[in-house]
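Have a look at this one.
With one protein chain withheld, the remaining protein chains of the complex are depicted in position.
The first chain written gets the first letter, and so on, giving A, B and C; residue counts start at 1 in each chain.
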């Protein structure tokens, strides 16, 4: 941490800051510059609230130096992690892992049909919500355990790994019975109790970035899970809130090289949530692969016009089939497979 | 809802949209304009996913007309609501209600001292976190039930209403035993299971806006609570995420007139979280009152430099005392009391 | 500047950074921490592109320490500046300065009527656009010099200072003939040639913040003007672009205490542009005064429904009259006059 003093500070102000730094168990280092004095505080105390020093007299601001996360960081592990989500199905590594399926589980037959269709095109996971976080209390809230059973049947039929969302700590056990991967959605990235509960399972966790989370916060959410002993975290970018109006969310693909620089965890992209419009899904999927993503999670529905949720951003199995061919070509162009 | 067709659409495209509208149980109204055709869909179907029509051929976009919330809206109740948080302590109405106290409960004696201090200046509620949502898993996570006990003791000693946060559904019962008001924090505004659980208690709920929530989403979160039968919701603005760097959050005070126009619920402001810097708290508190806020929730600590959490934005009891005097003057200037 | 090295850097990497620092004419100071090494660079070289060091091997990032502006800063002048905009009319100091008038000059008679009305209520300046920056090339672009003549006539009739916008360097001379204050709009805050041209006049400059400018960029724009010799700069906040949808812009009033902390320049608020809705203008005006603003600039029109520009955010003379009374009361409550 660097404490920047205001211009015109007295020696006593600096001495006071030095005391505060020492009380935190850190070692100080005072640098008197031309216009400014700064106090560098040395030591690894990630748990202390360093911001409090900001209120000391003549302190201008505090600049943190250390990344606040550890086990998710490259400082701990240089080599990229990969996460096994089902026998033979891996996220991370040379092969692009594609998860596809409907936004919500709506019907057993429809689900099976989509599962077979996406499996045929090379998907390794089947997505589908049984518990749905809906902004509107009057909207369809998901089929619950019945939906989970349909998902499990679809796995039996296709061998696809089942990826489905947990919204609350009381769903973790039940969903774990049926699912291969527990998804934590964007609205729950800061639901720390849920992160801890997920960290206590032995299931791979698909962690979506909060729609206005910083990169540090995203990696700290992963750290919450990993800190409980579960290292099988797959990061997922699904778009952020900005002033843009031609998309539901702005998809910031530069997070891919940023995550690769800071963390060993794999990262996949959700171009469906990440744009909100079906017509953008193919181009943003290819862009994600070209940018270095380890996979995709895509909403696919036979009849988007009648989908119960997220119809506007669901692509049809036909569009998905074409997309998978294109994905393979782009993957090869960047030295990977799909 | 208005369905805007693309230029050049055929009659058959319009007919297809009309069918989709009718299948939703809505009545259509086709308007052929100079450049564009639009299909207006009439009827009150808040539960249908209307966005799905966007994927129909030659549809340009969907414009919703109805507000998605109901019981929180002025359409249901024109007169402003007020919420009783303790005997004689009301949020909403002519008198400004001020809630103050430390970010976290850290110590029984310190808490009592602050409670007496803020009570003496006219606060009606005591804030203090026992369960703390911390971005960093290595940070202090709160004292838990011990903290709740200290809060309850402070209420006995001062008569202040205890306002404290619930982070997870499994805390609702325990916190309800000790607290007068259950706070749902910004990170949990979209934690729908928690909203439902809060709606099933008979405690007033202090609902903080998500830091990138829209106004509609904010009122829908209130609707989740109210829909379970609990009408005692106090809205709280605590700042949003923007590109600004001189604040931790941007405090958008225009939400006060906006909420007053759309909803009957009272709204208070958190200038501590809403700026992140103690030096801004007094001016933003006065601005909030001038803009028509029904109250304030303020972080106060005897020794911000050593506070365990949020020291940077905590004001001292001395600053608080002066602020309360100023608050009273501004409140009178806008025809209210404090 | 602080250069933060990546974990695992070699001594040679640090030595290379030290050389780069020295080549910039700065003095280095190496601090070896527990996890990280940082190189502090001491000296006042505001003109060097320090970011370039980021590309050196094993450099993690660069943290600037010095504020990049000087003459606008409190380091140069502790006491608040005030700007005389017309005989007896000052922005800055105990009295709140209010500038009011139509968005655009539309008609001589209407303008005179508004000018008399706002003067009667205590305004010290008359706003009105003759050159209008319009997003749409097909929209009304302003009356040009004819509009300026009407403004000058209104000044003669009322004694109000004329405040009007310059959009381009070729307008500066002509507008200077008629106006008392040259306004630089939000879209031109980064039009550096225009800032320089404004700095070479002897007219007070009303500088609006760019709608996504940082505070540093805002003060640097003022610095561009002041650097040419013109110290009479009035800052104006007019709202920023965010994800919020119930306003046209989010009005971040915390910039008032931030500017007061960093700069000696006066700051006024534009609640009309700052919200986009007439119904919000009174409450946001009062909030601005309570927060410590030195003045307001408000759009007033007799017949907003038929205004040629910005009708949606224009208040009527009647609403303005009531607002001025309220403004006076709030100003007194915070120890000022209006």
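Note that in this section contacts are C-beta pairs under 8 Å (C-beta built on N, C-alpha and C of every residue); 3 or more make two chains touch, one makes a residue touch a chain.
Predicted model, so just to flag it, every value in this text is computed and none were measured.
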Looking at the full complex, which residue from A:130, A:280 or A:300 touches the chain that isn't shown here?
A:280
Of C:56, C:84 or C:110, which sits in contact with the chain we cannot see?
C:56
Omitted-chain contact residue, chosen from A:234, A:289 or A:312:
A:289
Would you indicate which residue among A:72, A:256, A:307 or A:324 is in contact with the undisplayed chain?
A:256
State which residues belonging to chain A touch the missing partner chain.
212, 214-216, 240, 242-247, 250-258, 261, 274-275, 279-280, 283-284, 286-292, 326, 329-330, 332-334
List every residue of chain B that touches the chain not included in the displayed model.
2, 4, 7-8, 29, 31, 33-36, 38, 40, 42-44, 63, 65-66, 75, 241-243
Chain C residues that touch the omitted chain in the full complex:
20, 23, 46-47, 49, 51-56, 62, 68-69, 133-140, 167-170, 187-188, 190-194, 211-212, 216-217, 220, 223-224, 227, 241, 277-278, 304-312, 314
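The rule is simple: only the chains that are shown with their structure count from here on.
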Taking the mean of the C-alpha atoms as each chain's centre, how many Å separate chain A from chain B?
26
Take the average of all CA coordinates in chain A, do the same for chain C, and state the distance between these two points in whole angstrom.
38
Between chain B and chain C, what distance separates the C-alpha centroids? Give it in angstrom.
30
Chain C, residues touching no fewer than two other chains
242-243
